[in-house]
Structure formats: structure tokens, C-alpha cells
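A single protein chain has been omitted from the complex, and every remaining protein chain is retained in its original position.
This part shows chain A:
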Amino acid sequence: MMRADESSGGDTERLVAEAKESQHYTQPSRLVRVGDHLKREWQLYLLLAPTIIWLVIFLYKPMYGLQIAFKDYSVFRGIANSPWVGLEHFHALFGNDQFLRAVKNTIIISFYSLLFGFPMPIILALMFNEVLQQTFKKAAQTVVYLPHFISSVIIAGIVITAFSPGAGIVNTVLEWLGLDPVYFLTKPEWFRPIFVGTGIWQEAGFQSIVYLAAIAGISPTLYESAVVDGASRWQMMWKITLPSILPTIIIMLIIRIGNMMEVSFEMIILLYQPATYETADVVNTYIYRAGLQGGQYDLAAAAGLFNAVVAFVLVMTANTISKRYSRTSLW
């Protein structure tokens, strides 16, 4: 992921060389070298400082607070002074049906999103690439990117309205077909299809940008020689475009697998209700209810830590597998 940094080594050498010259060829101490560097480049560090301080205060300091997953956290005693309880919260979680259900739901929903949602942007990008009229292409892209920029509250509002029992368009259509109305959002069996479908509707278009960028990087000579060989457009798509973007596809797949535990819980919070918890409640919504609404901070932090560790293992595994078999990896 990070580019290997060649410059800091070279920089040190340059500093040493300069220092040598100024100090009559005696080797200055490391401290002096750093001091000289800071004196010369202090402005750079002043520019960097606010960002690093922000990261420490808002993202790294909470990592210290993560220890409450192993403590009996009391608001009055604070993080540091609350007593340790070891793995008690983890034992509690794994004996808790709600939590186990949330883990199961997270995996199922993620799996469905992956299965149905992952190929869509690839297919869309391939299709956009085959469009000859640029105006049509632009117009279609403008439309399919749009839902990505609409907030989850509004998308949820549209879903709730469209699937509502009396007035919603979905039930209106069912009525035309002579079917009985369905109270979709109160039916556990309908939650996952609606959620996964909404996710695809919202994100497939925008995610195709990444693949379009990859397609744009394919050398035109490949297509030119294919035309000379008399290849059809279908064959070119199948034999040139698709294999060329395979590394991008693999990287996106790794990212998706790494994010499996992070189903878009904001949308779930908006769409689910107690009647559908059975299929809709995921780990993050469980954390939200137990921790932020119920005040069981330590237990919820333990659930969060579990989630983060599983996600970390997932992304490492996916990356290792990918590295071994396809020489494509994130880092």
C-alpha cells in the first residue's frame, strides 16, 4: 500500500555530508544532525503537526480506550481506574443469542452483498466501455452515479415510502398483478433482499468508476491488433478488457472482503425495526443498541474489538491468498 521510501535514507546522507563540511570533517552526533535538520525544516513540521495531533486525539487515543473491552468500565472511575475483568465480556457475548445472531446476520448480509453486488459495477463498467455515443455514455453515467451522493436517510425514506403497505408503488404494482399487499419492512424474510438491492441500486454505478479507470489504462494497441485479427466486440471485451482489469477486480475483492464486517449499518439502523431484528440485526447495530443506547459500554466495546479483529484477519487472509495465487496484493 505504501511506497517504499527511498528518500529519508538519502536525506540523512545529504545531511551528514553537509554537516561534515560545516564542522570541519568531524562526525557530528545524531542529536546535532536532527537539531540542524529541525532548525532548517521546522516549517515543514509545523505544517504537519496539526494533522498528526488531530489523528492522535481523535483516532489513536480511542485505541487506548479500547481496553475497556477487558474492564468493568465505570463512568465515574474512568478508563484507567476501572478494574480489569479479563475476558468476561467476551464470554458474555458468546453466550448471548442476540450477539451470535448479529454475527450470523453480518456474515449472511455481507455474503449476499458480495455475491450480488460485487459483479454489478464490473458489468456496468464493461457496458459503459462498449458505448460508442459519448453523449449517451455521459448521460447514463451521470444518472447512475447520483444515488451515491444521496444520504442514507433519504434513501431509507425512499425505500420506506416505496415499500409502504397502502400507498407504496411496490404494493400498487402487486395489486395490478392481482397479488395481496405485503408489509415488506415488517417481514424478516424481506429485509435482506430489500437491503442488498438498495445497496446495489445506490452504489453499483459509482463503484464502476474504479473499473472504468482501469479500463482507461489498457493499451489501445491490444484492441488494434485484435481488430486486425477480426475479433468481434464481444470477443474483445471477453479476451482483452476483462483480463486487463483483473488485478483491479482482485484488489477490490480484497477490500470488500476486508470490509465484510462493516455492512452499512447506518442504513440498517434506518430500515430495521424490532420485528425484523431476527434477520437484520448486525454486529454494529448490536453495538449501537447495547452501547450507545443501553450504556453497556464495556460489553459493546468488546463486540467492537471482536469485529475489528475478525475484519483484520479477513483482510490479511484475502491478501495472502491473492499474493500467492495471482501476484496481486494490497501491500
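Some notes on this structure:
Throughout what follows, a contact is a pair of C-beta atoms (placed from the backbone, for glycine too) under 8 Å apart; a residue touches a chain by one contact, two chains touch by 3 or more; residues count from 1.
By definition in this document, contacts and distances are computed from a predicted model.
Going by its UniProt record, the hidden chain of the complex is named "ABC transporter permease subunit" among "Tryptophan synthase beta chain", "ECF subfamily RNA polymerase sigma factor", "ABC transporter permease subunit" or "YeeE/YedE family protein". Shown as candidates are A:31, A:59 or A:177; the residue that touches the absent chain is A:59.
One of A:85, A:270 or A:310 touches the chain omitted from the figure, and that residue is A:270.
Touching residues on chain A toward the chain that is not drawn are 1-5, 7-8, 10-11, 34, 37, 41, 43-45, 47-48, 50-52, 54-55, 57-66, 68, 79, 124, 127-134, 136, 139-140, 142-147, 149-154, 156-158, 160-162, 164, 166-169, 171-172, 175, 201, 205, 209-210, 212-213, 220, 223, 227, 230, 232-234, 251, 255, 258, 266, 269-270, 273, 284, 287-288, 291-292, 297, 300-301, 304-305, 307-308, 312, 315, 330.
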